[in-house]
Every structure is written in C-alpha cells, then in structure tokens.
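Of the protein chains in this complex, all but one are displayed in their positions.
We call the chains A, B and C, going by the order they appear; numbering starts again at 1 in every chain.
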C-alpha cells in the first residue's frame, strides 16, 4: 500500500540464475497450462502473470471462479518469492488469505505480486489481481501469503 | 475443532428447496466440471465434495497445485453456506484463508465443509481437505472463510 | 501496494459528521485508553494512530506483544472504515489477518489504515504498522480485514 517505511525493492536477486527458476516455475506447472496462465514479466522482488478469461473459468453466477483468481494470485506470488530465494532453495506456499473484492468479469486477469518481507525460512508476499476490459483496469482481488523456502533435495 | 460450546448443527435448512440450490451450485459451475470436482453429500450446515487427482492438476514439484485444493475447499464451503441460506439469497465468497498443511499427493481429495456461524449478511465456514490413498485419509488443507448472503435479482 | 487500477481515494465521506464518529470511536474505547493508543490523523478512506511503547506492552522475549500490534492495526482500520460509512451505520470487525513481519521494538508504533474497497454491507481495509526509532521508520506489521457496516439501534 505504501513504499514509505518499507524495505526498498531489492536491486539484485541472491540467485544469479533466478530467471531460469521463475521461467521453469511457470513452464513446468501442469495446472498453469491447463488454466492458460502466462508469465508476463518479473524482476527482483516482483512478478506479473496473466490469464485470458474463458467460459470454462466461470462459476454458476457467470463470474470468474474464486479458485481461478486464487491460482493466478498464488502462483504469481510464488514467482515473486523465487526471485528473492538462493539457488539451493525452492518455494512452497504455506498459507494465504484471498479477498475477492469485486466480481472477476473482464477479458483477462492480470496479477502483480510483490515481496513484502523476504526471509531465510519464508517470504511474505502480496498479490493484487486486476480485471482488464477495453482499456480499463480494476482491482478485483487481494492476496497476502507466506511462502516457505525449502532445501532442494 | 470442538463441538462443545459451539452452536449445534442446524436440524433444518431455512430453505425447503435447499437441495436444489446445492445441486445446481455444483452442476452449473463450469470451472468445477473443468477440474472434475463432484458433489458427494450434504445436509443442513455441511457439505462434502471430491476430486480424482489427474496429472493436469499438479504443479512443477509434482504435488497438487494450491489452486486446485483451494477451489475444492472454497466451493464445498459455498455448498455448506447454501444449506443455511433462505431461498431469496445467494452465496458469494468474500474472503478466505487457506493453509496447505501437507503436500496434496493422493489418488483423490475429499473436502468437508461445516458452517461455524450462520448469519443474515454472511456465514463463517470451515473446510478441511483430505488426501485419500489406498484406504488412508490425511488432512492436507484447512480453509476458513466468509461467505456473503446476497439478494437474488 | 499500488494505486494504479485501484479506486481512487474518496474525496468526500458519505457522513457529513464523520469526524465526530472517528473521534468518538477512539475517545470512547476503554481498551485504547488502557493501552495508550492515540488517534493521529484521518480523512475520507484513511486513518492513522500511534502508541508509545511501554514495558507493559512487551511479551516474554522483549518485543511488543502481537496482541498490542494487532489492537493498534485493527482499531485504526476501524477508524478508516468509519470515514466511508453513512451516519446510520456503525462498524464491527468481522475478521482479519495479521502478519508480524519484524519484531515490534521501537520507541513508538504508528499504524496507517486505508480502505481497499468500501461497500454497503462491509468494507475491506488494510493497515500497516511501523516501528519508529530515532528517526527511522520500519514496517513491522500488515493487517488485512473485513469490517461490517451494521445499523445503529
């Protein structure tokens, strides 16, 4: 919500090859392909991903299912978390809160995630989901979660 | 966690046709069909649903994607909420917290939702997600959320 | 986290006397006096409050108790919610999530709350808690909650 008083965004990732990790974190996730979620852009401390809304993503009331918005918010948060994680760690979601602020009802959804507080054992990450429609951009979802840093085995 | 001191489960729904509402709430949701989530059983104050795990539900580390578990937990919570809602209302998820307690890695996932506190404007609902594998049943996810009761228009 | 795509902050409150409501919401709360929390400033859609840290606010490890940080974050969120509520409504916390990001260990704590999404039945509000020490300002807590709008009786 505010940058004032927060840690500044990191300028460098602790992993020189973090771009590979983020790219594979999206490319290798079967469920992302199944939904149609695509990585948009990322850098140290942040990540963006997108989804073109299709009829199969909807729930019975004609809006995007909460589970679709949440998958987008969670995976983008995971992407942001990967950018601040050393090469020997991988990321697993521990828990999150998701607020559905407005009906998800656009042509596409865009999520932007930012690391609120990086850590050794876990990172705290926020995501915001926006509905895009005819040039308009509306905040429809807010995610706040804990991402564990686990050793690769 | 405990029944002692809690409201007892309601014996009757405020909607004589609540069974229609719950059945349609699952049958008419495109995203549930897309994933393969099936309604199992329900009664006043509770609901159960299930998902046979398929490779397309997985994430890059070989476990069920958090978004899949969350969709199951959320929609089952919505089902439980519908059972305690009058005929003139419908249910929309406001927010929830989801804890991924253990890797979701079974043959199927079962969610059971219970209404913790019914209300006029919103219900508070808990869901628990279990992985089923060869007769074993393991708690893998916990959901706690707020479901708004909105007027049908 | 970002203003882009969000609703702009409201310029006017729906209650011409909202200042009275916010002032009384802090002045009449016994527990705020007991802790020493003081209203700092507010306007439509936001509120700030502060607490001088005293030894009685600490927990066994020498940092501010999570309950103290949470009380500050929650009440400031309630203040922000009051600014976007019509005169005939009052505010009650439904639920919130609180992240303790860093040890609360300054000379004083400052909370700033902003309404993320105002509504008829409930508002969604974020608060951030900062530790202030010798001119430095550090984000130590993040709150995200639902505030119900109930009719005054």
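Just so it is clear, a contact is a pair of C-beta atoms (placed from the backbone, for glycine too) under 8 Å apart; a residue touches a chain by one contact, two chains touch by 3 or more.
All values reported here derive from a predicted model rather than from experimental measurement.
Enquirer: What are the shown chains that the omitted chain is in contact with?
Expert: A, B, C
Enquirer: Going by the contact rule already stated, which one of C:48, C:95 or C:114 would touch the omitted chain in the full complex?
Expert: C:95
Enquirer: Pick out which of B:40, B:87, B:116 or B:150 touches the chain that's been left out of the picture.
Expert: Touching the chain that is not displayed is residue B:116.
Enquirer: Of the residues in chain B, which ones touch the absent chain?
Expert: Touch set of chain B with respect to the missing chain: 1-2, 4-7, 97, 99, 101-102, 112, 114, 116-117, 124, 126, 128, 130, 137-139, 142, 144, 146.
Enquirer: Which parts of chain A face the unshown chain closely enough to count as touching?
Expert: 94-95, 97, 121-122, 124, 146, 148
Enquirer: In the full complex, which bits of chain C touch the chain not displayed? Write them out.
Expert: Chain C touches the missing chain through residues 24-25, 28-35, 55-61, 65-68, 70-72, 74-75, 90, 92-100.
Criterion: only the chains that are shown with their structure count from here on.
Enquirer: Which chain has the mean of its C-alpha atoms lying nearest to the mean of all protein C-alpha atoms shown?
Expert: A
Enquirer: To lay chain B over its twin chain C by CA atoms, how big a turn is needed, in degrees to the nearest 5?
Expert: About 180 degrees, rounded to the nearest 5.
Enquirer: Could you pull out the chain whose C-alpha mean position is farthest off from that of chain C?
Expert: It is B whose centre lies farthest from that of chain C.
Enquirer: If you tally contacting C-beta pairs for every chain pair, which pair wins?
Expert: Chains A-B share more contact pairs than any other pair.
Enquirer: Compute the distance, rounded to whole Å, between the mean C-alpha positions of chain A and chain C.
Expert: So the centroids are 27 Å from each other.
Enquirer: Going by the touch rule set out above, which residues of chain C reach two or more other chains?
Expert: Correct list: 97, 124, 146.
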